[in-house]
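Note that this complex is displayed minus one protein chain, with the remaining chains in position.
Going in written order, the chains are labelled A and B, and every chain counts its residues from 1.
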Amino acid sequence: MDQSLAVLLTIITAATPLLIAAMGELVVERSGVLNLGVEGMMVMGAVAGFAVAFVTGSTLLGVFAAIFAGVAMSALFGFLTLTLVANQVAAGLALTLLGLGLSGLIGESFVGQPGVKMPTLFGIDALVPFSFLLTAGVAYVLFKTKIGLVIRAVGNSHNSAHALGYRVIALRYLSVMFGGACAGLAGGYLSLAYTPQWIENMTAGRGWIALALVVFASWRPLRTLVGAYLFGAVSILGFVVQSMGLGIPSQFLSALPYLVTVIALVIISGNKRLTQANTPACLAQSFVPDR
Amino acid sequence: MRLILEKRPDRSPFFAIASPFLALLLTLIAGGLIFALRGINPLEGLYVYFVEPLTQLWSVEQLIVKATPLILIGVGLAVCYMANVWNIGAEGQLTMGAIAGSIAPVMFPEWQDPSILVVMLIMGTIGGALYGAIPGLLKTRFNANEILTSLMLVYVAGLFLDWLVRGPWRDPQGYNFPVTKTFAGWQLLPTFGGTIHLGALFALLACAALAFVMARTLIGFEIKVTGNAPRAGRFAGFSRNRMVMLCFLLSGGLAGLAGICEVASVVGKLQPQISPGYGFAAIIVAFLGRLNPLGVLFAGLLLALSYIGGEAAQVTLGISDKIAKVFQGILLFFILSCDTLILYRIKFETGRVGALKAAE
Partner (left out) sequence: MTAPEYLLEAIDIVKVFGTLRANDGVTLQVAPGQIHALLGENGAGKSTLVKMLYGSLQPTSGTIKWMGNEIVIPNPNAARKLGIGMVFQHFSLFEALTVVENIALAMPGKFDLEALSKKVEFYSGEYGLPLNPRATVADLSVGERQRIEILRCLMQEPKLLILDEPTAVLTPQEAGLLFLTLRLLASEGCSVLYISHRLEEVKRLCHWATILRHGKVVASCDPREETAASLARLMVGGDIHTVRAAKAPRDGAVRFSLKNASLEADGPFAVELKNINLEVRGGEVIAIAGVAGNGQSELFDAISGERPLSNGNAILIDGASCGATGVIARRRMGAAFVPEERLGHGAVPVFPLSENVVLTRHSDDASLAEKGLLKRGKANSISARVIKTYDVRMGKADPEARSLSGGNLQKFVVGRELDRQPKVLVVNQPTWGVDAGAAATIRQALIDLARAGSAVIVISQDLDEIFELADRIAVISRGQLSEAHPAHEMTAEKIGLMMAGSHEKETPHAAHS
């Protein structure tokens, strides 16, 4: 196969899980909630997807299991932060730690087993075009429909939304579970298409990178798409450079995505104008309605 | 039927103390359920996991050894979180501290007198502090989210260590294993009776010192104000940037110290895996201890128990030791849930009144 086509395909497959997870979290944050548990939800999606696909032989069932795992985890997070009004940062960390631990436990018996790979179309995994549809869908709903306007309003001022009669908590639950579904799906993609295997902690920080992506994209869907592909390119850079035999240690190349994430965050956050104007004003603030 | 929160007029002093215990109880119940699902008698499982390790001297010693890094890191994180500075990268600061502290014994394996230990400890602490300063600087200069930056750096530190022990620092007589030369003599921490090492003393001192600072000094006051009401902090003349840097340097330094202590005792050399996730478990320790240095002391012992119990459960009950991480995650969940009770009363409302009120 043509070398550059192979590189392109690898970039796409690297970018896709990031894009899906980030798109979910984008909606969550637009509604004013900060869910740092993306990594935990993603890895649970990966193990659930792998386990079900392995046992049933069907990747479709595996995908549903992955989505379900993400939704279940996010519902737990929702209960903690929306109903019990716990600190969102701490709750997100708790979700990640729980997800990593639980997935390790569940996945133990699946380590080393051969995986079931998702069907492809012209060498592209089925979820790739889905990720583009998802991006377009989120962009349309957020900016062209009433429900999207309401979500953005809730993220801007939950008190005003409440005063107008909108059910803030219900809406946030929906957003959070949508985010969970996306994170779970992204995880399922990893264990069913990217490397059809289960390895402990196989998300390797992608959930955190997805979170950074949302900030980097200033909460805008199309910019998230661009960002995800830039990151995909960076992570593939490692392999490309290695194959050029330049003698750069593989660990440095593996560290590139993380370093680039830090740099991207610094560049975007340092621009006060951009962040102040675009950050959902209620992000991470707890909401308890007056009774 | 809806769950409603009603704000209390004052923090409930009862729940401020009872909440961690309630969380523990709920975790134990959840743990019992997990054992039952695996076909193990819940009470037997809980006994083997939590009680048996306390009945034998050697495992109590192991408990203290494992608690040492948890407390050392946890108390630094507790101070950080009190200031609303979210250092999540303690694991990376631990790694870099271990590396920095190991420079001397790796470069000068023949150096054998007390001064090398002092050098190792100092360099380890500084290494962790400097690595922690990076997300601190990025936050104060660029307002970059410290959670994400400190976490990304954890992965970077791990990869750096991996490269060192497979490359330039690999022991040439090590049969190609990715390890450095084993440390010996004064390059290792002195111990009390063979297992509990000097690090435990550092942990105790750190708790005592920070407890004093938080309760009785102006700096402790600054930290609490900055975390609770940043605008009031500025009004008081306190500099948030100074606080952020201080917290990162402190927690990074303590994590680095914990790192070099681990390497200079339990592990005895540098290798790709030097910590079973202490930097992350310490986050739970900080919360379980209610962000109070003395509370962290007990919380650290408890979380150490969860590690030891996991190993015991694997040997005796045949259940994977990964269950320890699950317990820890569940515990944090319950801590956060129960903390709600400090500020709010939980009520259930039913019927039409409930539906009407629910529409509010």
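As a working rule, a contact is a pair of C-beta atoms (placed from the backbone, for glycine too) under 8 Å apart; a residue touches a chain by one contact, two chains touch by 3 or more.
Keep in mind the model is a prediction, meaning the values are calculated, not measured.
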| item | value |
| --- | --- |
| Candidate in contact with the missing chain, chosen from B:Leu3, B:Leu205, B:Ala232 or B:Val315 | B:Ala232 |
| Contact residue for the chain not shown (choose from A:Met73, A:Ala153, A:Leu192 or A:Ala264) | A:Ala153 |
| Option from A:Ala163, A:Leu222 or A:Ile267 whose C-beta touches the chain left out | A:Ala163 |
| Residue ranges of subunit A at the interface with the undisplayed chain | 145-146, 149-150, 152-153, 156-157, 159-161, 163-166, 272-273, 276-277, 280-281, 290-291 |
| Residues of subunit B in contact with the chain not shown | 9-11, 216-221, 224-225, 228-229, 231-232, 234-237, 356-357, 359-360 |
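Here is the rule we go by: only the chains that are shown with their structure count from here on.
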| item | value |
| --- | --- |
| Separation of subunit A from subunit B, taking each centre as the mean of its C-alpha atoms, in whole Å | 26 |
| Of subunit A, residues touching subunit B in the complex | 36, 76, 80, 83-87, 89-91, 93-94, 97-102, 104-105, 108, 204-205, 208-209, 211-212, 215, 249, 251-252, 254-255, 258-259, 261-262, 265-266, 269-270, 272, 275, 288-291 |
| Subunit B to subunit A touching residues, read off their complex | 3-7, 86, 88, 138, 141-145, 147-149, 151-153, 155-156, 159-160, 162-163, 167, 280, 283-284, 287, 320, 322-330, 332-333, 336-337, 339-340, 344, 357, 360 |
